[in-house]
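A single protein chain has been removed from this complex, and every other one stays in its place.
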Amino acid sequence: MTALLAVEDLSLGFATEAGFASVLDRVSLSVERGRVVGLVGESGCGKTTLARAILGVLPRDQARITGGRVWFRGTDLLTADPAVVNRTVRGRAITFVPQDPFTSFNPLFTVGEQVMEILKWKSPRAAALPAGRGWLPAVVSRYPADRRRADVDAVLELLDAVQLPRPDQLLRKYPHELSGGQRQRLMIAMALLPGPDLVIADEPTTALDVTIQAQVLGLIRRLASERNVAVLLTTHDLGAAYEICDAVAVMYAGQDVESAPVDRFFANPAHPYTKKLLASLPRADGSAGGIPGEVPGLIAPPGGCRFHPRCERAAGPCFEARPPVEPLESGHWVRCYHPHREAP
Amino acid sequence: MRRLEMIVSRLAWFVPTLAGLVVIVFLISNVIPTDPVRVLLGENATPAQVEAMRIQLGYDQPLWVQLARHFRDILTGNLGTSIYTQRPISEDLAQRLPATLELTLVAITLSIALGIPLGVISALRRNSFWDHVVRVLSVSGLAIAAFWLAMLLQFLFAMKLGAAPLNSRIDGFGPTPVTGFMIVDSLLDWDMESFRSALSHIALPALTLALPAAATIVRFTRAGVLDVINSNHVLYQRAMGLPPGLIVWKYVLRNALTSTVTQIGLIFGVLVTNAVIVETVFDWPGIGTFAVQSILQSDHKAIIGFTIWIGALIVIVNLLVDILHSFIDPRGAR
Partner (left out) sequence: MTPGWRRGVGRFARDRAAALGVALLVVLVVAAIFAPILAPYPGDVADFHTANRLHAPDAANWLGTDRMGSDLLSRIVFGARITITIAVVAVGSAVVVGVPIGLLAGYYGGWPSNLLMRVSDIFLAVPQIVLAIAIAQTLGPSIENVILALSITYWPFWARLVFAETRSLKNEVFIESAIALGASPWRVMVLHVLPNIASAIIVRTSIGMGGTILTAAALGFLGLGAPPPTPEWGRMIAESREFLPEAWWYATAPGIAIFVVVMGFNLVGDGLRDFLDPRIRRGAGGHGAGSRGAGAK
């Protein structure tokens, strides 16, 4: 089964005052149709950058892609015509749920206006719109009345599905008049309205209260299954990954280190980093471990496997060359010269 | 409702603010070592004449009595008589106010029409050649003395090139005064000759005022746009593939303008300040020239009257700007 999304050896970096930061180093990742994949890692490991790279919204002047491809439905998004990608992929086939729903809404417009703006351009009922030249056609283009009505119906139906009460009143409000949970549900609805194949959710619950987090995650899982939509969920919360993901991939300091179906991931972590990560989760008796050392800087990162300074198994090739992919059982692979092997 | 509250509370402060202004100006003019009566009567007055005039003008009363009378006078609109024109000061000011307002409004319109697009484009093409040119020009615009710029433009366009009239507001008698704005009145009259004359006469003064104001607007708009461009909601719209032109001209602009609108109140204050001086250069018959002539005549009462009027004008404008702002930004941050 060819994957819906396949990131292949993607490398990119940011130009900073202090030098060139290698933020992603030959990262690979794949997402199958209709599956929920969790991308896990500490802050700064590159997962948000990867998400933005797939979407194609990196900061233009600073970010430089130095290699790799992003395959989506057979096309490399990095080399395709940007205008075509903007029209057909972004907001249509691939949609986005941001981390902070408050600042992701424009504070000067009602949420209803912003939802309808998305639908005006990205509704599944829209015929392929002619490409606007320059800015004039975009701003003054028409919204056909009959399609608008159908779109409004779709919005109300989906708002019901995300359990937002009294949608017609809600849409008339401004973003600052809604609660965090309401805003994020709205974001999820907006991500599903265009009928995408893939939703990229960047730490969608980090900015929410703990009590709401579980609800929102559950919502994402349920809707994704119902609509057969794939989800790429970045998070630093392993618990969230466990709850709703079909597969989990781990990143460390800009490198991909392990990927496995969720059960195998939690039962038999192979990479030393993953194992330590899981061990550092607070246990029922209140104890919690940690990982000695610090995440390395990315301007002069460690050579080879970037985890080697903190790894007790590091030896030989770990310092020189990045470990190749070693496939383990049933869809589980790891990049490590000395992975933990499960007891026979 | 919050908007109404804001308006009411601002109006409530309007009165004490003006009252405070009156007190301050009164105190200023009474801390003087110079004797206003002497000034009025001239050097050759005898002590008896000075004393008589002093009693007549009420300068012999204690300070708070004078202040109370001062307030009474102001509230009845009596600001005294101008030495220069021998007419009630409030009449003089009222007659000249439309000229200043017209000039200021045209100047603000020009500066906005110039400043906002330049600011937006400068931000979008950040660090490009044009961006640098615009930034240099806008920094320069803030360093030029307004009166000097007025003389410069006058020199270049009126004296050397003859492209614009040298001074005053219009040739001939002008249109029938309805609004006091000659541009509007001449259109109402369908008096095309007056219309053209009014336009050509307002060109240089308005340009003088508009250029430094435009410089400020460019800076604020540029900063505002840059700020918004990096915001999360713009990122979201880009990630969802909305047309870039739409994002900029419908959303970014609106957000950037919110902060620019706040500055317009500030800019208006600067414009009026400069108008006072620029009017004299162009012989523009507004309250600015009145103030300057009063200065030359040492006409204290006229200057006090002028200060109070300008203060009231600016407070009103700031209130209007804040009201406008509350419509644009629903958050009611202010």
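To keep things simple, chains are lettered A and B as they appear, and every chain counts its residues starting from 1.
The definition used in the following text is that contacts are C-beta pairs under 8 Å (C-beta built on N, C-alpha and C of every residue); 3 or more make two chains touch, one makes a residue touch a chain.
It should be emphasised that the depicted structure is a prediction, and the values quoted were computed from it without experimental measurement.
Note on the undisplayed chain: of the listed residues B:144, B:184 or B:199, the one touching it is B:144. One of B:107, B:303 or B:321 touches the chain omitted from the figure, and that residue is B:303. In the complete complex, the residue from A:6, A:31 or A:45 that touches the missing chain is A:45. Interface residues of chain B with the unshown chain, by the touch rule above, are 16-17, 20-21, 24-25, 28-29, 31-34, 139-140, 142-148, 151-152, 154-155, 159-160, 220, 223-224, 227-228, 230-235, 255, 258-260, 262-263, 266, 269-270, 272-273, 276-277, 280-281, 291-292, 295-296, 298, 300, 303-304, 306-307, 310-311, 314-315, 318, 329, 333.
As a convention for this text, only the chains that are shown with their structure count from here on.
Per-chain CA centroids place chain A at a distance of 53 Å from chain B.
Interface residues of chain B facing chain A in the complex, by the touch rule stated above, are 126, 231-233, 235-246, 248-251, 254-255, 258, 328-331.
Across the complex, chain B is touched by residues 52, 55, 57, 61, 86-87, 89-92, 95-96, 98, 100, 103-109, 117-118, 121-122, 132, 134-139, 174, 176, 190 of chain A.
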